[in-house]
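One chain of protein is taken out of this complex; the other chains stay put.
Up next, chain A:
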Amino acid sequence: MIQAILVFNNHGKPRLVRFYQRFPEEIQQQIVRETFHLVLKRDDNICNFLEGGSLIGGSDYKLIYRHYATLYFVFCVDSSESELGILDLIQVHLPVVFFTAPKVFVETLDKCFENVCELDLIFHMDKVHYILQEVVMGGMVLETNMNEIVAQIEAQNRLEKSEGGLSAAPARAVSAVKNINLPEIPRNINIGDLNIKVPNLSQFV
């Protein structure tokens, strides 16, 4: 079983936190911090396994991680998972490991975001979750065939597009305008004003 999947950057800022066992939010943050400090100490050219942190599990658990550009991908797994298998799942750079299964997680992200970088993860956390859901479900590996995974994700994205996406057209337009023209402050003021005015308006109705 996979107990948790954590993605955070070089400064320990969480980019994706997925626990498959219930922990209250504070504990989750604590685990992320602890894990971050554990992996931060380690050079890039040393092995990617760590005997578990104190917060999750115990001696049966291992942290398997990969440092990928500015991001750390950490899986917390118990002894039923193959260390190298999980490592392959995250992604394997070293050609020595001839695992025939595809290098799943990061490469999938690669395909879906064209060239994955931290910013993509930051702004599309939801999408990352949706991708992850096609790979790991409830702590167990669901699919390792990359083509299958990508096909399913694309199909769902098409479905979403056909529904018009989350934000309707006008909102998106405004959002675009906001992003380009308006500086930070007036936007905030606008919202504030509206919030105050609107209740008055509705009273008249």
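Just so we're on the same page, a contact is a pair of C-beta atoms (placed from the backbone, for glycine too) under 8 Å apart; a residue touches a chain by one contact, two chains touch by 3 or more; residues count from 1.
Simple rule for what comes next: contacts and distances are computed from a predicted model.
Asks: Which name from "AP-3 complex subunit delta-1", "PAT complex subunit Asterix", "Large ribosomal subunit protein mL43" or "AP-1 complex subunit gamma" does UniProt give the chain that's left off?
Replies: "AP-3 complex subunit delta-1"
Asks: For chain A, which residues lie in contact with the unshown chain of the complex?
Replies: 1, 14, 16-18, 20, 22, 24-26, 28-29, 43, 45-50, 57-60, 78-80, 82-85, 87-88, 94, 96-101, 122-126, 129-130, 133, 137-145, 148, 152, 155-156, 159-160, 163-168, 170-171, 174-175, 178, 184, 187, 190-191, 194-195, 198, 201-202, 204-205
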